[in-house]
Every structure is written in C-alpha cells, then in structure tokens.
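If you scroll down you'll find the structure; I have some questions about it.
Complex shown without one protein chain; remaining protein chains in place.
The block that comes next holds subunit A.
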Amino acid sequence: MAELGAGSLSLGDPAFNYQEHELNERLKRLYPAVNEEETPLPRSWSPKDKYSYIGLSQNNLRVHYKGHGKNHKDAASVRATHPIPAACGIYYFEVKIVSKGRDGYMGIGLSAQGVNMNRLPGWDKHSYGYHGDDGHSFCSSGTGQPYGPTFTTGDVIGCCVNLINNTCFYTKNGISLGVAFTDLPPNLYPTVGLQTPGEIVDANFGQQPFVFDIEDYMSEWRAKIHGMIARFPIGERLGEWQSVLQNMVSSYLVHHGYCATATAFARATETIIQEEQTSIKNRQRIQKLVLAGRVGEAIDATQHLYPGLLEHNPNLLFMLKCRQFVEMVNGTDSEVRCLTIRSPKSQDSYPGSPSLSPRHGASNTHLHTGADSPTCSNGVTPPNKSKSHSGTGSSSIKYPSVSSSASSSTSSSPSSVNYSESNSSDSTKSQPHSANSTQETSLSLNFRRNQTHVTRSSNHDSEMEIEAEHYTNGVVEGSSARIMNGTYKHEEILQPDDNSIDEGCTNGRQLCGGNQAATERMIHFGRELQALNEQLGREYGKNATHKKMLQDAFSLLAYSDPWNCPVGQQLDPTQRESLCSALNSAILESQNLPKQPPLMLALGQATECVQLMARVRSGSCSFARVDNFLH
C-alpha cells in the first residue's frame, strides 16, 4: 500500500503494477456483472474533466486545490474518468482527507456529466455532495441539510451508490452514516470538490482495501435479491409451471438423443415426446459417430437417413469434410482406420461420456455484446473454461478456431515444412519463415517433394466476419473469437490429459496411425476437399471462414508432431462437439423440430434479460446472474 507522502507512482514502477493488479482483482470481485468493454469502471480522476483550480497527481488519484480560495466562486471539482455502470448493482469508492487545508471546504459526492466544475458537488442540478466543514448533505441545492458529522484531516469518507434502489449513503472511517440521497439519476460520476488552499484528498477506487466492509453490504443485497427470486409468487399457476418444467427437461433429453432416459422421464411424468423413437435413435447414432471421430461414416449415415440434408447445407458438409480430414490426421476416421491394424475397439467410442450437455463452469461469462455480434440477440454464451468446450445446442456454423492463438505464430510456428511421402515419421526440417508471408501462398498444397508454406493468419477482421455471419436465435457457442484469442484455452488444451484424448492418440501418435496407405488416402482426400472449397467458392462466392478452416486443417501437416503444434488443438476430441451439435440441429431443423432445446433457449433468454437489465440501468442485475443458479 502506498503510504501517505510516498513518491508518486508511475507506470513500470513495480509498486504501481502491484496496485494495478490489486485494482483489477478487486473490481472483478466487486462488480462481476460489469462488462468493462461496454461500461468501463472509474479508476482515477479525469485530467480532462476538472476545473483549472484542481491539480492531480499520483496517477490521478490525488487531488489538490491550487486556486485562490477567496470565496465559493473559487470552488473547483473533478470527476472520475467514467460514470458508474448500473451493472455494479452496488458501487463504492473512498476518499481520504490528506489535508483539510485552510478551511476544509471539501465536498465528496456524485455528479452527472456536464455539471459545472467551478462548484462543489451538490450545489447544482444532478449533483450530490457531503461537505466536510458542516457535515451537511447537498442534494442539487445551494443549501444543505444536516446529514452527518463533519470530517477533516485523516478521515476516510466513503460514498456508496445503490443502483438497485437508486440511493446513496456515505461512510466515515468505516461507519455507515445512513441514506443521504434517494431517487438518484443514472450515469453519475464520482466527484470531489475543494475550495480553499492546502486541501488535498486521495481517492481509492479499489486500489486498496476499503475501510468500510462494502462486500458485507453487498452480501445483504445479494441475499435479498436471491430471496426475491426464490420466493417469486407462482400462485395458481403451480401446475402449469410444473408441466412447463417437465417439458423442458424432456425436450432437452430428446434433443441430445438420450432416448432411454427421455422415454423413462416421459413415462414417469406422463408427458408426450414429439419426435419418433427411431428418429431419436438415428440422431443419436450419427452423433456418436461424429464424437468418435468417425466423420466419414457420419456423413454417409446422414446422407442415407436424411437425403438432401447435406446438399442443402453445403457449409455444414464442408465443415464435416474438414473435420473428416482432421480425423484422418488423427487416425480415427474410418477411411484411414480400416487401413491401420489398430483394434477398432479403442476408437469406437468417444472418450468419456457422450454427454453433450454444456458445462456451466463457474468462470466468468464473456458475453456477446450487441456491438460485437448483433445477431445473437437471444443468445447465451456458456462459460468455457472447462476443457469440454461445448457447443451444444449451437446451431451456428461455428468455426473451431484454434488458430487464433496465432499471436504466438512468430515464435512457435515453423511454417515452412518439408514433407516427404516416404518418410512420414521422420523429423521434418523446419526453416524460419517470415511472419509476413501472405496468406495466399498457404493454399497451395503440394505434398510430393514440395515445400508447403503454411501460414496461419490471425486476421481479426475475418473473425469478426465469422461472428457476424454466425446467426443464432438461442444459444451461442461459448468460444467467441475474443475468448479463443485468449491464451488460457490454448494452454489448457495442450496439456496432455489422458482421460480426454483418444486412447490411440496418447502414446507414439503418428500421422494417420502411421500407415502409409492411409496417409496417401488422406492426401487424396485433402485434394478433394480443396476442390470442394473451390467449387463452393465458385457457386456461393468466396468464404473466408472456409478458407481459414482449410488452412488450419492443412497446417497440421506442417508439423512433425501435429498433436503438439500450435494448431494441434484441432485434433482434440472435444473439438468434435460443436460440429456434432451443429449437425444435430440441422437434422432437427430438417424434421421441423426446434433446433434448440427450449431449456437452452430459456437459459439464453434469462442471460440476455440480465444483460438487458444492465443496459436499462436496473442495478439488481448484478445480483441476479444466471450462473449463480447453475450448479
């Protein structure tokens, strides 16, 4: 903690970095519902939004008066950099009086943007303050009301804004002084005002622990709001609610093809399943094939059972084929697997349970914002810290974007590879490759004795495009481009985890299971895939998503050990999930059944509602977060 009078902190200073870290941690803990990209939190006083008699120092946290201080006309204020976001629910900051100066005419409070800064907080409309000299509160008026004790040098004054009931109270040295203002308008900025020479105050927006136990206060409101939700009156509609819930559970089970469970549930609750048993079983079979990495078989089965489906969904077909290529590299696709001597048993089943249900980790949900993805108006983004980066329910054509971790491309991608047909397991010779090489070169595939230049682009624009294209009415795949760009995912996936990686792949994994015929088949398939891409390009116009998908898939060949390369994440079986759910949704849609289970739709709706609450400035959204209710 920076002591009083300590030298001013500057960027790069370890103390500053520590403080910055503390600040971020504390703000994240206090205001988890705030999306700082949309509504940044106040972190310091604004050097731009202040009267000239105000001086700032210590990273714009310390305020001192530098005017004449003759009378009230010399009053001066400063606002924080940002207004208080409603999604805080409850917001709090503290101000320590370093020196009361000549007369101690200090005001601490809130004001809206544009309020005159040549004044103390509280004197004008949309301005609120608590003044040290008389202890009065000023509610948009030149005359104060008796409110609390006076304050002076050494005191710590806190200001808490309750955005649930739009009130404000102050604290002095950790003691609550009671409500000062009610019916506060939205978008207020933390504000301080000084009026006589020598007055100095320090702000604490979370850089240091607060004197007042604000988290305890928040816990009371969290309990209140949770109680309100738990006790929401249902009244006469109890039975109605029960059948709605039963239908939700039932349709969820059906959607994911839990045939036996769904049937048992339907029997017990006397509900009706809309879809036929065989249809459910067919879907279940296809899903199992995809999850087992046997994509070729899955395509065949789909074409057989649902003729015309893939023809009408060329994008889906392309994604499936791309995946098939990846699975060939993996050695799991049946077209290459039959060429290997491996026991089929080990690859038959998808490791672990074929559970498709999304996991709602406790991690923070990075939600799509309107600006980023205007399309997912009703979407939920399940948090995705867990390895089973699940895309269940997502009908979106979702690109399993591994490559975006290309921020590391310069250091880790030996992008120039010599691939020799006769020597598939030999170590490949890599040469340093210019990171600036163009993308176009990467699309040429010459496997025989040719150099394959594979460069993965990290073109953010194209990813944004993906986001924009990606339309869904319900659940949105958790891995938005933004999240995938993060490094944590990358690291986690690369961690060897025997439980989640196909048995056959754990030790001595080799390309196409190490079989030469299989490798040839794969290369052949790769050419077909490229041809398909070109054909689709001619028919529907160029598709950046496809191009990138193809690039990433082919990039796997550029490494001697594709499982441990920057794009190796593609080989992870969990990557099959999003494709599996996309295919499942497409089939359901073709049968005129909802492509989203209503449960996920409801979840998405609830999440979206809570976000909407933040935008319409209903502070209780902070304590009504959907993940609080998911276990």
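Definition applied: a contact is a pair of C-beta atoms (placed from the backbone, for glycine too) under 8 Å apart; a residue touches a chain by one contact, two chains touch by 3 or more; residues count from 1.
Simple rule for what comes next: contacts and distances are computed from a predicted model.
*Asks:* Refer to UniProt and select, among "Exostosin-2", "Exportin-2", "Armadillo repeat-containing protein 8" or "Large ribosomal subunit protein uL4m", the name of the complex member that is left out.
*Replies:* According to UniProt, the chain not displayed is called "Armadillo repeat-containing protein 8".
*Asks:* Which of A:56, A:177, A:536 or A:630 sits in contact with the chain that's absent?
*Replies:* The single option touching the absent chain is A:177.
*Asks:* Which of A:17, A:71, A:219 or A:278 sits in contact with the chain that's absent?
*Replies:* A:219
*Asks:* Even though one chain is hidden, which residues of subunit A still touch it in the full complex?
*Replies:* Interface residues of subunit A facing the absent chain: 148-149, 169, 172, 174-179, 213, 216-217, 219-220, 222-223.
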